[in-house]
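A single protein chain has been removed from this complex, and every other one stays in its place.
Letters A and B mark the chains as written, and numbering starts fresh at 1 in each.
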Amino acid sequence: MEALDGNAIGGLLQEVFGTEMTNATGMCGTCGAAGPVAECVVYLRAPGTVVRCRNCGYVLMVFVKVRDMNCVDLRGLATLGRG
Amino acid sequence: MSPISRGFHGRRRTPAGAEGRVPPGQYVTSDFPVLSAGPTPHTPLEKWTFSITQEGGPSKSWSWTEMRGLSAETVTADIHCVTRWSKLDTEWQAVSLDTLLAQVEHDAEYVMAFSDGGYTTNLPLADVTGGQAWLAFGYDGKPLEPEHGGPARLLVPHLYFWKSAKWVRGLELRDDDEPGFWETYGYHMYGDPWKEQRYAGD
Partner (left out) sequence: MEGTAVRGRLTWQVATVSQLIDETPSVRTIVLQVPDWAGHRAGQHLDVRLTAEDGYSAERSYSIASAPGEPVAITVERLEDGEVSPYLTGELQVGDELELRGPIGGYFVWDADHDRGPLMLLAGGSGIAPLRSILRQREHSGSMVPTRLVYSSRSLPDVIYRGELDRCDGGVEVIYTLTRQQPPGWSGHAGRVDAALLAEATWPASQDPIAFVCGPTSFVETVAEGLVGLGYPARRVKTERFGATGGPGGPDGGT
């Protein structure tokens, strides 16, 4: 099963954050690698959406839709923001 | 409610005679969807072990050869994924977890299954004993493929299939029920498909 990238969750991210986020920069809390969210590794075919660091593979973000509510875990990120 | 898409049915068919076998909110599929939260691990068999561990108590580990030397059986089961697909009459070649757990002395009430790649899932001990759970290494008469959890995965068909951890490497015996990977993110601690226990609070 091939993984996708952060582009595939552009809609979900905009739903959660209220703004376009694929161009935002995420920094991995495990290895420190930083880059656009669009370039993260994304696994969509799961009970939730899992976003992993392209450099070290650790989980950055997890999104689960629980009864129409978005549950979001960003603990794998050190930072997430514009620029 | 979203507008209906004229003529759209999706892939679902409930085969005749399947009534009563499909839990609420599920649909029957004839293919075998591959769901994953991470890359497929590839542990060579000579490095593979399955361990039952506990804090402050005896543990036991089996190599691949040792595990395959245990008595195994063919299990036919209906499986139900929390993403709403169900697959009927799946056939597995597996070692009963009763066989493995019997070799470790313990009085634990819960287990945390752990897998290559970091996946975990929690289960009551009562649900992985009494002929309800297996370590499966074969599917449909062939070795279990990596994308479906090979070389070996848990098989606990009476619960939602996220509890049947792929690429499983062992069970940690525990006194308390702690949430595993999906349970931490909002999925149900137990996961009975017949009570539609998908999310925490269901």
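A few points about this structure:
Criterion: contacts are C-beta pairs under 8 Å (C-beta built on N, C-alpha and C of every residue); 3 or more make two chains touch, one makes a residue touch a chain.
Computed from a predicted model, the values in this text were never measured in an experiment.
Shown chains touched by the hidden one, complex as a whole: A, B. Within the whole complex, the absent chain has one touching residue among B:3, B:17, B:44 or B:201, and that is B:3.
Touching residues on chain A toward the chain that is not drawn are 2-8, 10-11, 14-15, 18-23, 35-39, 44-45, 49, 65. Residue positions on chain B in contact with the hidden chain: 1-12, 27, 31, 33, 83-84, in rising order.
One rule holds for everything that comes next: only the chains that are shown with their structure count from here on.
Between chain A and chain B, the centres computed from C-alpha atoms are 26 Å apart. Those residues of chain B that touch chain A in the complex are listed here as 33-40, 81-83, 118, 147, 162, 182, 184-187, 199-200. Across the complex, chain B is touched by residues 1, 3, 43, 45-48, 50, 52, 57, 59, 62, 64, 66-67, 71, 73 of chain A.
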